[in-house]
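Removed: one protein chain of the complex. Kept in place: all other protein chains.
Chain nomenclature is as follows: A, B and C, assigned in order of appearance, with residue numbering initiated at 1 for each chain independently.
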Amino acid sequence: MTAGSPAASSTGRLAARLAWRLSDPAVGVWLAALGVTLLGWIVVNARGGDFLTQPNVTIILQNCVALGLIALGQTMVILTGSLDLSVAYLVSLGTLVAAETMDGREGNIAWAVLVVLLLAGAVGLANGLIVTGLRVNAFIATLGTALILRGWIEDTYTGPAGSVPGTFRRLGYDRIGPLPVSVFLLAAVAVALWLICRRTRLGHHMYATGGDEHAARLSGVRTHRTVILAHVLCSLCVGAAALFLAARFGTGSPWAGTEARYDLESIAAVVLGGTLLAGGRGGVVGTLGGVVVLAVLDSVFNQLSVDPFFKNVLRGVVIIAAVAVWTRRRRRGAPRRTA
Amino acid sequence: MRRTSVVKRTSSVKPTIAVKSTSPAKRTGSVLGAVLLAASLLVSCSSDAPPDGSPSAPAGSGAPDDDAGREAEFFAQEEYDQQLSLMGRSPEGPEGRPWEQMLIPEMIPTEEYALPEAEAADIHLCFSNAGVFNPWRQVGMTTMEEEVAQHEEITEFTVIDAEGQDDKQISDIQELAGQDCDALIVSPNTTATLTPAVEEACGRVPVIVFDRGVNTDCPVTFIHPIGGYAYGAAAADFLVDEVDPGGKILALRISPGVDVLENRWSAAELAFEESELEVVDVEFTDGDPATAKSVVTDAIQRHGGIDGVWMDSGATSVAAIEAFEDAGEEVPPITGEDQQDFLQAWSERDLTALAPTYPTFQWRTPVIAALRVLAGEEVPEEWRLPQPTITEDDLESYVRADMPPLHYAMCGCEDMPGYPQAWGG
Amino acid sequence: MLTMRDMTKSFLGNRVLHNVTLDLVPGEVHAVVGENGAGKSTLMKLLSGEHTPDGGRIELDGEVRTFAHPAQAQAAGIGVIHQELALLPDRTVAENVLLGREPTRFGLVDRAAMERRTAELLDDLGAVGIGPGTPVRDLSVARQQMVEVAKALAADVRILVMDEPTAALAEHEVAALCDLVRRLSARGLGILYISHRLREVFALARRITVLKDGRAVTTVATDDTTMDAVVRAMVGRELTSYYPPRAARARVGDPVLTVEDAGNERLARISLSLRPGEILGVGGLQGSGRSSLARALFGAAPFTTGTMTVAGRPLRPRRPRQAIGAGIALVSEDRKGEGLALRQSVRDNALLVTRAVPGRQRPPGDGALAELLARVRLAGAGHGAGREVRFLSGGNQQKVVIAKWLAARPMVLLFDEPTRGVDVGAKAAIHTLVRELAGEGLAVLLISSELPELIGMSDRLLVMAEGHLAGELPAGASEEDIMRLATTDRTALARKGGERR
Partner (left out) sequence: MTTETPTTPKAPGRPARIAALLGGGAPVYALLAALLVALAVTDPGFYEPDRLLAFIRRAAPLVLLAAGQYLVIVCGQFDLSVGAIVTAGVVVAAELYSEFPGAHWLVVCAVLLGAGALVGLVNGLITTGLGVPSFITTLGMMLILEGGVFFWTGGSPQGYLPDDFRAIGRDDVFGGLPWAVLVCAVVGAGAVALMRSGFGRTLIATGDSERAAALSGVRVHRVRTVAFVLSGAAAALAAVLVGGFSGVSAQAGSGLEFEAITAVVLGGVLLGGGRGSVVAAMAGAFSLTALFTLLNLQGVSGALESTVQGAIVIAAVGLGAADWSRLRRRSPSRGGPPS
C-alpha cells in the first residue's frame, strides 16, 4: 500500500518541514481516496459497467453525509483525547424527536431543528461532565450514556414515528447538478469545525489537551472545559446527522444509528483519516478523506455486487492496514506515496 | 387506494368500520369508507404511519430491522378480522404451488409494462434487498436465486444488499432505478422510511414490493403472506385448545417495538383475554437462545411450572424446550415456527406443539410476478399468499433430517434443481 | 506584593512542606535554594496553582488568594517557568508560547499576530534562530528551555517563578538569561529564582531563602551571607564530612566494561573503561549526553558504532535485556517514569528484573527479599513489602529501584542522578550504599549534576559536553575544573576530533 522514499528529513529544515507536511496522513488519505476511485473506475469499466456516472457520483456523495457528520463530531472528541460511543443511539433518538416535533407541519421545522440540537447538546454536555467531573473513562462513560439512551428509545418508541414535511425532506433528496444539497450541509459543518480546530482558542486547546493534558493544564488551559465543549460539539454534529437522516427517511427511525453501527464506523473513519486515537494529532480534513474512502469502497462493492459478509472482512482489513501505515509514517517521519 | 386503511395514533378515534371483505363490491365500499375515515383522521392527527395491510417481518429475526412503522399499542380491528377470515379461505391458483396461489385477488392489467418481443428473452431483473442478516432472509435469498436460475429468459439479475440500513437501501434503490433494469423487486428494510425512494423509482421502472410494504400504491404489485395477526392468533388459539383452563402461559417475544411482532402479540393477547388462561409472564429474549433459556428457567422456578408457551417466532423455541428438560419438567404445549431444529425436536420428543409460519416461499413469487408483468399478463394488485400452519398431522412431511437446523421448512424449494445443496443440506 | 504564609503540603501522607513562609517585593529577585527534595518545586507548584496547599495562605497585594487552577494564578499575574518542560512537541513554537492566551481577531486566532508576538518575546530573550513556526520537537533542549521562558513571559506577569531555569543552558546562554532576569526585575517584576547554582544566585538575588527538608531554614540578604554559610544551611553539616570515605584498597583487576570509539546520533567518539570496585563519576550540563551515555551502555539507546566489551567478552547491547543478561544495571534518572511501576507493590518492583530475565538470577524468596530491602536500608522495610511504591517517599522509592537491580546480582551499576528528588537522610544512605557496593567489587558509573556529590563520591571523573567526552579528571577535582570542561564549546571539541550528528 505504500512505497517508501526514505529520510528526506536529513537535508535541512526546509526539507524537514516539507516531509512534515507530506507525511501528514490528511494528505495520504485523500491520495488513497483518489486511488480507490481510480481503481473502482478501472475495475467497473473493465466489467463493462460505468462508475463515474452522475447518479453514481451523487449517491456516493449522498452516502458520505450521515457518516461524515458523525465522524466529524467524533474527530472533535478523539482529538481532545476522549471518545464517544453514544453517537449511534443519539442519532436514532434525534431522528425520532425531529420527526415527531415536525409532525408533518412546515411550521414546526425550525422548532424541531432547535429541539434536536438542544437535545444533542444536552447529551454531549452530560458525556463531558461524566468524563471530566466524575472522572469516568470516556469509553465506559459514553457506553453508559449509550445504554441509557437505548432504554429511553426502546421504552418510548415502537418503530418509526413522526413525519417530516415535504419541504424538509428536500434536504435528503434534492440535488444541484450532481451535488446533493445535503453535501452542502456536510461541507458547511466541516468548514465550521475546521475553523474551530485551526483558528480558535478552543481548537488550539483541544489539540493541546489531547496532546498532553498535564502540560496543557500547566499552561493555563482549562482542560476540563475543553473536553466538555468537544463533547458538545460532537453531539451537535450527531444532531445534524439525525436531522439529515430524518429528512431522508421522512420519519424517525429507532434503529437508524445502531443498524448502521455509526458508533464504531465513525471511529473507524476518524482513525482511517489519520487522527491519533490517543488525541492531539489529526483533524477534519483527514476524517473527511476517511469517510470518502469508505463511501467509494462501498459503491465499488455495490457495482461488483460483493457478498455483504465479505465486505465486512475487507472493511476490517482496510482499517487495520491504514492505521498500520499511519503508524509507520509517524515513526519514520518520512514522506510516503499512498496508492 | 389499497393502502389507505386506518392507523390509530390517537386513542380518541376508533376504527368504525367492520369489514367482511367477501365480495369485491363490498370491499371497495369498505375501502372507500376507510379512505374517508383516514381523511378525517388526517385532520385530527396527521400521521403517515403505514398501512396495516402491510406485511410481516422475517420470523426469527431478533434484530429490530423488521418494521412497518407504527406504534405498538396500535391494533387494527379491520385488518385483524380480515386476516383471520383469510386463514379459513382456500386460495386460488395451482394446487401444491402455494407461492403461485393468491387470496381474494383483484387482478389489474399490466400491458403498459410488457416488453417488446426483441427484449422478452433478455430480461434484466434487479433486486434491492433489505439484507440477509438472519437465517430466514438467507433461506429466502437462496430460494429467490434458485427461482431466477429456473428462468433462462432472465439474463441478468442484479442484487444490492442494504445490510439492514435504511439510508443505504434508499441509495440502493436510487442506484438500481438509474440502471437499465426491466423490473425492480424491493424487499423494504423499513416501511415508512423507504416510501419516498420507492415512489421515486416507480416513475422509472415497474416496481414489485414483497415481505414488507411501503406507504404508497405506486408499485405494480405488493406480495405478502396473510400477516402477523393470523400468525399470533393461530398460535394462541392452539394453546387455548390444548391447555386446561387456568393454565399458566409464558409468552416469549423477541424485542419490543417491531410492528409485525407487535401484531402477532396483540392478536394473541386478545385470544388469551377471551380464554381462561393466565399469562404469567411476557419476556423479551432478543432472539438469543441463551437469554430465552435463562428466562424460561426463571419462569418455571418462579411460578412452579408453566402450562403453555407462546412464541412470536421460532428462533428460541428449542432453547425453551431444553429449559423444561434441563429443569426436569414435562414440556408443555408450545408453539414455534417452521425452523428445522424446532420441527425435529417436536417430532423426536413428540411434543404437543404447533408451528405457524411466515413462509419463505414468498421469495419465489416476486420473480414470477415480475415475469408476468413484463409479459403483460395481469397480476393481483395485492398478492396475498397463503400462510400455512404446521400441525401434528402434516409435521412429518416437513421434517428434513438432512437440512440445517436453521433452515425454514416452508421454503417451497423441495422441487427446485438446486435442492438441497443450495440450502446447505 | 506577595506573601506565602505557613504553606503546608503532603502527598499521600508524606509531608513535603512544613509551614513555609516567604515574601517578595516588586523589582526583587528572591532566590529559593535547597537540595533536591527540599520542597522548592512543591512550594512553587502551590504558587502556580498546580497544587492546592493543605494549609497556609497566599496573599497578593494584601488580599488572600487561592489558586485552584494554573489559569487562575496566571490571571493573577504569576508566570512560571517549569523545571520539567511543559511543552507540546507536536505544536509550533508560537502555539506553545501563546497557549492559553492566543491573540484573536473577530473571535478567530490571529496566526500572524501570534508569530509576531512570539518573535518579539524570543528577541527580547536574545534567543536567536528559533522560528515561531517550527514544531517544538525539532528544537534542542536549550532552545526548548528558551521557549519555556518566552511562554512564561507571554502573559504580562508581575511575578515570575523560575524553577531551575539554567539547568539545561550552556554558559553563554546562562549569561544571557541572567541579563534578562536583571532587566525584568528592573521593570519591576518580582522574581522567585530557584536554583542550586549558588554562583548565579549570588550574582542575581537580593535575598535568599534556604529550604531544607520542607522547612524554611532561613531568609537572608545576599550581602550579609556567604556561599559557605548558605551551603551549610542547605545540607546542615560540613561538606567534607558529608560523603562516606573512599575505599582504602587500591582498585585492581581488568576493566569489567570497556568502550572504544563508540557513538550514536547523540554521542560521538566515546571511549572509556570501568574497573571493578571503582566509582567513575560523569559530569556535564543537562543535555550534554550524560544520560545518553548511560542509556547507550545499557542498550536502551544503543551505540551504533564502535566496540564495547563486558567482562572481557565483546558485547554491544542492542536491548536492555541483553545488557541485563550480561550483568549491567541502570538506575534511571526518571525514577517514576522508568524506574518503577508505581501502582505495584515493593515486592513486585523488587522482583521485576529477576522475573523478567529468568536466566540471570532466580527471584529471591521472602526471606532473601527482606534481607535485600534491609540491605538497601528501605525505611520501614520491616513492615511488609506489600505497599504500593507510589505511597513511598522519593528516597525509599529510589532504594526499591536499587534493590530491584541488586536482586539480579549485576557486575556494573549505572547510576543516573541517583539522589535527584531524594531527601537528605536517604541521600546519605544511598551514598553509603553506593560506596559499599563499590567496595564489594561492583563497577559503578555515577552521573550527577550536583557537583559536590560528583566530587565527593567519584574515584575518577569524566566530563561530557555536546555528546563528547570533554575530558577526564582525577578524584578531588574542583567545581571550576568540571564546569570549564563541561562548557567546552563545539569548536574545541571538534579540535579534539570527530564531528557530531
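Following the convention adopted for this analysis, a contact is a pair of C-beta atoms (placed from the backbone, for glycine too) under 8 Å apart; a residue touches a chain by one contact, two chains touch by 3 or more.
What you are looking at is a predicted structure, and each value in this text was computed from that prediction instead of being measured.
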Query raised in the report: Thinking of the complex as a whole, which visible chains are touched by the chain that is not shown?
Result: A, B, C
**Report entry** Contact residue for the chain not shown (choose from C:291, C:458 or C:487)
**Finding:** C:291
Requested in this report: Taking the full complex into account, find the residue in C:57, C:105 or C:336 that is in contact with the omitted chain.
Outcome: C:336
Report task. Could you please point out the chain C residues that touch the chain left off the display? Result -> 11-16, 37, 51, 84-89, 141, 144, 168, 213-214, 286-287, 291-292, 298, 300, 320-321, 324-325, 330, 332-334, 336-344, 348-349, 351-353, 355-358, 363, 374, 377, 379-380, 383, 387-388, 390-396, 404, 423-426, 428-429, 432
Report summary line: Against the hidden chain, chain A presents residues 130, 134-137, 139-141, 143-148, 150-152, 154-155, 211-212, 214-215, 217-218, 264, 267-268, 271, 277-278, 307, 309-317, 319-320, 323-324, 327-328, 331
Query raised in the report: Residue-wise, where is chain B in contact with the chain that is not depicted?
Result: 62, 132, 134-135, 138, 141-142, 255-257, 281, 283-284, 287-290, 292-295, 297-298, 301-302, 315, 318-319, 322, 326, 341, 404-406, 424
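By definition in this document, only the chains that are shown with their structure count from here on.
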Report task. Determine the centre-to-centre distance between chain A and chain B, using the mean Cα coordinates as centres, and give it in whole Å. Result -> 36
**Report entry** Touching two or more other chains - residue numbers and ranges from chain A
**Finding:** none
Query raised in the report: What positions in chain C touch 2 or more of the other chains?
Result: none
Query raised in the report: Can you list the chain C residues touching chain A in their complex?
Result: 48, 50, 69-71, 73-74, 80, 82, 86-91, 95-96, 99-102, 104, 107-109, 111, 131, 134-135, 138, 151, 155
Query raised in the report: Of all residues in chain A, which touch chain B in the complex?
Result: 53, 55-56, 58-59, 62-63, 66, 103-105, 154, 157-161, 163, 169, 172-173, 245, 248-251, 253-256, 258-260, 298, 302, 305, 308, 311
Query - Residue numbers on chain B that touch chain A, as the complex places them - result: 46-48, 63-65, 67-73, 131-132, 158-161, 163-168, 170-172, 174-175, 178, 190-193, 195-196, 200, 255-259, 262
